[in-house]
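One protein chain is absent from this view; the other protein chains keep their places.
Residue numbering begins at 1 within each chain, and the chains themselves are lettered A, B and C in the order written.
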Amino acid sequence: MSIINDLTFKIAGAAGQGVESSGAGFAQALARGGLYLFGLQDYMSRIRGGLNFFQVRVHEHPLYSHEEAVHVLLPLNEEALEEYVDEVAPGGGVIYDEGLKVDREWVAGKGRKAMPVPLIEIAKEHGDRVMANTAALGAAAGVVEYSYERLADVIRQNFRRKGEDVVAANLRVGRAAYLYAQERYAADFQWKLRQIPEAPQRLVMSGNQALALGALAGGCRFMAAYPMTPTTSILEWLARHERQYGVVTKHAEDEIAAICMAIGANFAGVRAMVATSGGGFSLMVEALGLAGMCEVPLVIVEGQRGGPSTGLPTRTEQGDLLFVINASQGEFPRLVLAPGTVEECFECGWRAFNLAEKYQTPVIILSDQFLASSLRTVEVEAIDFDRVVIDRGKLLSAEELDALTEPYKRHRFTEDGISPRAIPGHPKAVYATASDEHDEFGHITEEMHNRRKMMQKRMKKLETARQDIRPPIQYGPAGAPIVLIGWGSTYGVLREVVDRLEGEARLVHFCDLWPFPAQAAAEALRDGTGVVVENNLTGQFRRLLRSETCLPIEHSISRYDGRPFSPEEILAGLKEIRK
Amino acid sequence: MSIINDLTFKIAGAAGQGVESSGAGFAQALARGGLYLFGLQDYMSRIRGGLNFFQVRVHEHPLYSHEEAVHVLLPLNEEALEEYVDEVAPGGGVIYDEGLKVDREWVAGKGRKAMPVPLIEIAKEHGDRVMANTAALGAAAGVVEYSYERLADVIRQNFRRKGEDVVAANLRVGRAAYLYAQERYAADFQWKLRQIPEAPQRLVMSGNQALALGALAGGCRFMAAYPMTPTTSILEWLARHERQYGVVTKHAEDEIAAICMAIGANFAGVRAMVATSGGGFSLMVEALGLAGMCEVPLVIVEGQRGGPSTGLPTRTEQGDLLFVINASQGEFPRLVLAPGTVEECFECGWRAFNLAEKYQTPVIILSDQFLASSLRTVEVEAIDFDRVVIDRGKLLSAEELDALTEPYKRHRFTEDGISPRAIPGHPKAVYATASDEHDEFGHITEEMHNRRKMMQKRMKKLETARQDIRPPIQYGPAGAPIVLIGWGSTYGVLREVVDRLEGEARLVHFCDLWPFPAQAAAEALRDGTGVVVENNLTGQFRRLLRSETCLPIEHSISRYDGRPFSPEEILAGLKEIRK
Amino acid sequence: MTVTLKDYASPVKPTWCPGCGDYGILAAIRQALVQVGLAPHEVLIVTGIGCGSKLPDYMHVNGFMTLHGRPLPIATGIRLANHGLKVLVVHGDGDSMGLGMGHFIHAARRNLDLVDLIQNNQIYGLTKGQYSPTSDPGFITSTSPEGALEGAANPVALALAAGATFVARGFAGDTKGLADLVARAIEHRGYALVDVLQPCVTFNRKNTYDWYRERVYNLAESGHDPRDRLAAYQKALEWGDRIPLGVFYQTERPTYEEQVVALKEGPLALRTLTKLSLQEVEQLRSEFM
Partner (left out) sequence: MTVTLKDYASPVKPTWCPGCGDYGILAAIRQALVQVGLAPHEVLIVTGIGCGSKLPDYMHVNGFMTLHGRPLPIATGIRLANHGLKVLVVHGDGDSMGLGMGHFIHAARRNLDLVDLIQNNQIYGLTKGQYSPTSDPGFITSTSPEGALEGAANPVALALAAGATFVARGFAGDTKGLADLVARAIEHRGYALVDVLQPCVTFNRKNTYDWYRERVYNLAESGHDPRDRLAAYQKALEWGDRIPLGVFYQTERPTYEEQVVALKEGPLALRTLTKLSLQEVEQLRSEFM
């Protein structure tokens, strides 16, 4: 019996062998055929060699997570085969170049199908040796009997820039390998992929891409950054769009300069952001406080990776939660959002700018390597440009400034803590402000009463901001005995776990983390056995929850080896707990 | 009736008028006479002008805090008189130069004694105009009829470097003013100071001085820093002792360089520290994680001041608690100590180095401007050099290294998480380590199992370190209904409050803050009505306590205007709470 | 309407010590702005933290008193967001040559159109007298009890090596000459360094008004050609008995702003922020299909 449209495909090899591009190409071909997918990337901190993989799970229904079992393994070298063959589900198979030194018996002995294909030979014969990866994708498609046309579409698009000949050769190579593999192995291979006729077009997007897109849609017109995994591609993406969308990007000399540039740009009236990882954020901590003190809007993307220090620079972790909430000396308002899906990334991308300008203070988007680089298919409408709003808060227009009758006070005391803001350049609103404590005009003063009022004013904004803080998202049946509690990038995997547990568990997912939605959290967590699932060692969210709600959640599942959770792992953890 | 040896003396004036040196000189003269004192400094962030003061409370019994009421005010200009005259207790007096424009009726109308003295005239007549401050001190001593000889001692010592003539002239000036003031005002002035015969010599010391002294005693042989209030004087003090005590100090180009230099020195085997304030610490955050990751001992003094950002740079706050506990990306062990007294500063000074080397990780001493710059008399034995221990932990000696039979593993997995440490330079222990995740040898690896073990190993040290973490200090009667909860520099004022409340309150003071002594805290706080007293707005310690113990403390008293608590203020706060 | 000195007057009284060189710098900046005819709202002064960095508080002008060492990158962001504003960075020698050294070099090579004025008193004023990167070797302070052991950082030589297009030195004791220099720096298209010798009467008892006066001389009068980079470098190394003042070097190179495509249509800050058009949305979506 065949299993249709439910499999995981894994391409693995050394850095530089084209794992990522091949994987992404294959994913695209599947999405074009109306299939849903979830793509997981895993790469080492080196440019050539080592062992990387790209794993794509495919289904007819929307996917939110990868899973452990692999059905088609595509190792580009021997090491990859050895390392991953055990992940292949019984009955699944391994497609590899005939030239690799592989003991077929050994593979077969493990209950996996060895499916050698003369990939290099085919590439040479029909095109060029460099097209072996195209052959591999062709062979994979052949084994699962997926429409070759969809793969061909992607080949055409991806090689277009290299000219007609290259496209044609790749098409020949792909087809030859397809036929070769189909002929020899398809009959005996259980898993199949079929395109869904008339399925709507969908987007294949990573967290970083969604974030960058959301920022652009939300009016971000300046970005400064210093390259750092896993957020470099946000800068690179915006840089590519600089010309067409009038967004200025600056690869700065360091992270301190980057955040200072973004503060300068925001001060001057332009929506500006930075993106970095924990190490770069560490360097931004002092300037973060400057933005807080001088009431300058600011959006910071912090893509977490394995720490501490340089740590595991290309891997994932949720280790910076308490750091970003408490970073910088003294007390000032900040908002922290931790999107959990591509859709939330897009939304946080534009929402953060509204919040930053509304409350005239820093907003931190806390992402991580897993979310940043995983690909997912989403409906076109899910990346909802119609819902995008550009709300600049109490920003005074030139006309409003013209009409001013009193001397302009940049830091005027108000009920909600938010002062009407003028950007510098208007004759009626000439002002200077300072990182020192200042009065309503911005003049430096150490006077006690002013100090107390200014502190209260600034912190009042955090209270006011509660109106915009969303409660946790709940998924799954109310009243389910197990309550999975997560934040940020674990949304997808926890949702999958909830689905698999069919009524036994529900999910409480936090995107908006600071100011902490304490009341909503307490309500959501009133019943059931809570289990906090976090990608860190010390249970940072659990501690935050205790500090803000005094709710002691007894159970937790944690992972801190730089790899994301799989649903299987969480299920196993829950079993342990329920024992 | 006279009040003997119980008064507060306040000298106030513009920056540059000699407020600090005069105040300190007077304090010394009192300490020499066997009196106890507490000296509070208050200064603005400017070099000349503005309004600064130095306030000295004096008593026969040990003092731990200032109090609000002033008995002798010594304003050096009109502004100071106007600003502070209302602080003078009824019956107290104001000594000022005859030349100041002061409405004596107005002062008298307020029930304060106006005691003009021709300070400048006396200075000119008996010496030089610049000696007017000496005249002021002389007059103050005269009014309270304190032994002129004690003041003369200090004059002799302080002007020694300027030559015999200057000393003699100052002595003449001081005595003339003494006699002038005594003659006219003493009979009618209630407060008196008498030296205590045969009292032992005591030390007059600030928190910074005690810290520096403790560090030197504890084997600190390298310090790097970038000047920053309120810790600059630690660097300056050690720099002055460089030649004689073989301690190298480096005024670095910035705080990042400073901490990196200290890490380098510690890595190379020398006890090294940095000192800064919150802004400088913000810049050190990335390197903090490096020390944690590479298991390099490190001592950091963080003297808090009014934040956020530049804030109130010469004022006090306890606003960085959660920041220092959570600073830097990822998770690694660190220890945080917040001394509350001069004695604790000294002890933390040396203890921190033992802890840093024992656990091969950063230790942060969290001080603040108030503690750093306040002066107190302490018994000579209280600064206890005998108790100083130099424990370098698992540091391998050259002999031990000679005897090695296996390849040296810098990060060897051990039961307690601590690996025997070799300093570079021995042929048997050539090794390289990395801020990337590494194996036991220090080689970079991303391998999962090693990663998990390394994370556990490092965090295990935090557990092991609990053995050295001290429970909170308790003061006052067990079972008292009110439990004052404080940390760091509030010890003194809370102790005073406990004394004043005579049985109604007790104090639970935390010096060792991380790893948090949760169990001891829970025990100490079991009974009574808890009131957390903190120099910040958001109740950081209260939140920490909740997060670590789930103990919800209902009440709190907070101050965040850059000024330290007075006992009166806390008493008023308690009254409010008990209503 | 012509701009006058009064337009820049502020009610706030400087907190500087009487006699401080910063008074001269404040006067010179005001004078220069009047000379070039800029009104307060057209100007933005970005400073760091230090005695001198409080300057914007003491005149009527747009100002941002930021962090120690960071005014240059902040000014960079401001210029990129609104290159319609005339931006002056004013900061101390600690600011610019200590924490801010990296930014200084990058600003010079970046050639944004801004003025970078260093209040160079060869000391840390606000923190009460520690030696600075520009302190003369051997200078004794509380953090250099045996005398400063490093070669002094030379802003002029460093700016030249970094590729600055305008490099000058002024003296706070000569308000008139300094005002002219600042005016020239403002009018220069590109990064313009003005290193100002600024006596700190309280903590620097070595490099006093008199000490500087005895040594300074005018480059232009001495026949120096500011188009000659090598000669400028040679002059930059001169320090001690004779200290050159004036423009060391000036050249033309496209500014950074001019080269940024997205800025061709005018300052970003002045454009109305709107949602993406339908067409833009379509195009962006197609990238992901």
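In the analysis below, a contact is a pair of C-beta atoms (placed from the backbone, for glycine too) under 8 Å apart; a residue touches a chain by one contact, two chains touch by 3 or more.
Keep in mind that what you see is a predicted model, and the values were worked out from it rather than measured.
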- Considering the whole complex, which of B:S65, B:Q209 or B:S374 touches the chain not shown? B:Q209
- Residue, one of B:F267, B:F332 or B:Y560, that touches the chain absent here: B:F267
- Message: Among B:M44, B:I155 or B:A287, which one touches the chain that has been omitted from the display?
- Response: B:A287
- Omitted-chain contact residue, chosen from C:T47, C:N154 or C:Q198: C:N154
- Looking at the whole complex, which of C:T47, C:N111 or C:N207 touches the chain that is not displayed? C:N111
- Task: Name, in rising order, the residues on chain C that touch the hidden chain in the full complex.
- Result: 99-103, 105-106, 109-111, 133, 146, 149-154, 157-158, 160-163, 229-230, 233-234, 236-237, 253, 256, 259-261
- Message: Using the document's contact rule, name the residues of chain A that touch the chain not shown here.
- Response: 16, 44-50, 226-229, 232, 235-236, 239-240, 242-243, 249, 251, 253-255, 279, 309-310, 313
- Message: If the hidden chain were put back, which residues of chain B would touch it?
- Response: 31-32, 201-205, 209, 213, 216-217, 219, 221-222, 224, 242-243, 245-248, 250, 252-254, 256-258, 260-272, 286-287, 290, 294, 380, 383, 385, 388, 390, 392, 423-427, 429-436, 442-444
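The rule we apply is simple: only the chains that are shown with their structure count from here on.
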- Out of B-C and A-C, which chain pair has the most contact pairs? A-C
- Rounded to the nearest whole Å, what is the centre-to-centre distance of chain A and chain B, using the mean of the C-alpha atoms as each centre? 45
- Message: Residues of chain C that contact two or more other chains, please.
- Response: 49, 67
- Task: Please list all residues of chain B that touch 2 or more other chains.
- Result: 45, 279, 309-310
